[in-house]
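The chains shown are only part of the set, and none of them has been moved.
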Amino acid sequence: MYSEKVMDHFSNPRNVGEIPDACGVGEVGNPVCGDIMKISIKVEDNIITDIKFKTFGCGAAIATSSMVTEMAKGKTIEEALKITKQAVADMLDGLPPQKMHCSNLAADALHKAIEDYKNSQDK
Amino acid sequence: MRRVYFDHSATTPVHPLVAEEVYRFMTEHNYGNPSSLHYFGQIARKALDESREKVAKAIGAKSEEIIFTSGGTESDNMAIHGAALTNIKRGNHVITSAVEHHAALNAVKALAKQGFSVTVLPVDQYGMVNVDDVEKAITDKTILISIMHANNEVGTIMPIAEIGKVVKDRGIIFHVDAVQSLGKIPVNVDDLGIDLLTVSGHKIYGPKGIGALYVRKGTRWRPTLFHGGAQERLRRAGTENVPGIVGLGKAAELAMENMEAENKRLLTLRDKLIGEVTKRFSHVRLTGHPTIRLPNHASFVFEYIEGESVLLSLDMKGIAASTGSACASGSLEPSHVLLSMGIPHEIAHGSIRLTLGAGNTEEDVDYFLEAMGPIVERFRSMSPLSEE
């Protein structure tokens, strides 16, 4: 059902955990199936230097969380904001159609974390 | 890799003797059409009769009360629509339960769209239908009650004999889906007071794509699904699936022979599984009734973890299990059975079902318990919900 890449990220997820003194945290719940994903980021000089996730969800949710953290790490805020659910799915060599909403979740959590960071900067 | 199949409620391996019979009826001189008058046809006809006898015997019925179908889904649909449409002049009320298999539940819901009035009975925390609820739901318009014998997702065994007594002599047709119970607990249509009974081959070590519907003699029931030839004494059109039917007969026969000993064996394994899982892990509970449940059925909800990902991890260890998690369902809805039992959406997420069968040993149980430890730990540590 899942690609080898998905299974790899599912079995060996990158960047699992929480950053204690995170600059931004994004938590999203999946309206479709009810799963939850939390991403915390560390930003230095507009660059995401560290990123971690925690996910309560299916194989695709775990793999997309892992992938999105890998994709975002080292990127500027602007670049990271351009990461779409499609880009995440593509990097995983695709997802089954009924699982596309899981990659939505990952992209959303990342964007929310960035928003949270920006909000804290504005204050 | 070691392979442990713990998904016998989904489907079972075909018993080697059944597989041989099926093979035999595709080859040699045994491939005839039972409607044919010649030698080849008559071999097939005889095989049908013998098989019908065996299936009848397994449920305490008469051979002419058995109709062969393409499986449990067809039988449920045939039973429910046939009974409802045949009795539409006598009433329009149908009773079922919230935890039926979709084949029955959706067939009843389709009736609701056709103007029938439908009562879907709730269940208790164990997934059990209450006999008093059935009695209270009955009106003078009630024509059909459809309740499953044992639940596929949580293993709970329903009080069918008691419901049968309530229904008796009221002129109401009582349909029971015995897909999960047959071969695991005694199913006798007279003892249980059943008018229509659904059987599926592939849950009792028989072939897929074959099932049966028992119709008690004298029941006001007509077939409404298929139009066509005169097969099955005008009750189910279509060239009979002879190899499948022969396989179902053999499977039913073997199930009866093995039931007692096999279920004693599985009960021990099941109880070890339930005991150890609830002992070793925190935030886990058994779903379904603790004792009034199928002897091969262990089902749980693990808090803070999601079933599909557990399944994938178990699969990597060679263990085949199943889940009622929303993520694993085509519709992205959690199991209607778990929700009906009052289990919240997020906890239903962590459902894991382990259903044992013929090939399983105590080593399989131990292997599972060992594999499951790190998996639960890993997902809980990954979960934003877990306090651990």
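Labels A and B are assigned to the chains in the order they are written; within every chain, residues are numbered from 1.
Simple rule for what comes next: a residue touches a chain if its C-beta (ideal position, glycine included) is under 8 Å from a C-beta of that chain, and two chains touch if they have at least 3 such contacts.
None of these values were measured; they are calculated from a predicted model.
Student: Taking into account all copies, not just the one displayed per type, what is the chain stoichiometry of the complex in this file?
Tutor: A x1, B x2
Operating definition for what follows: only the chains that are shown with their structure count from here on.
Student: Mind checking the centre-to-centre distance between subunit A and subunit B? Centres are C-alpha means, answer in whole Å.
Tutor: 40
Student: Which residues, counting only subunit A, touch subunit B once they are in their complex?
Tutor: 2, 7, 10-11, 13, 16, 27, 32-38, 54-62, 98, 101
Student: Can you name the residues of subunit B that touch subunit A in the complex?
Tutor: 304-306, 308-309, 312-313, 316, 325-328, 330, 332, 334, 345-346, 349, 381-385
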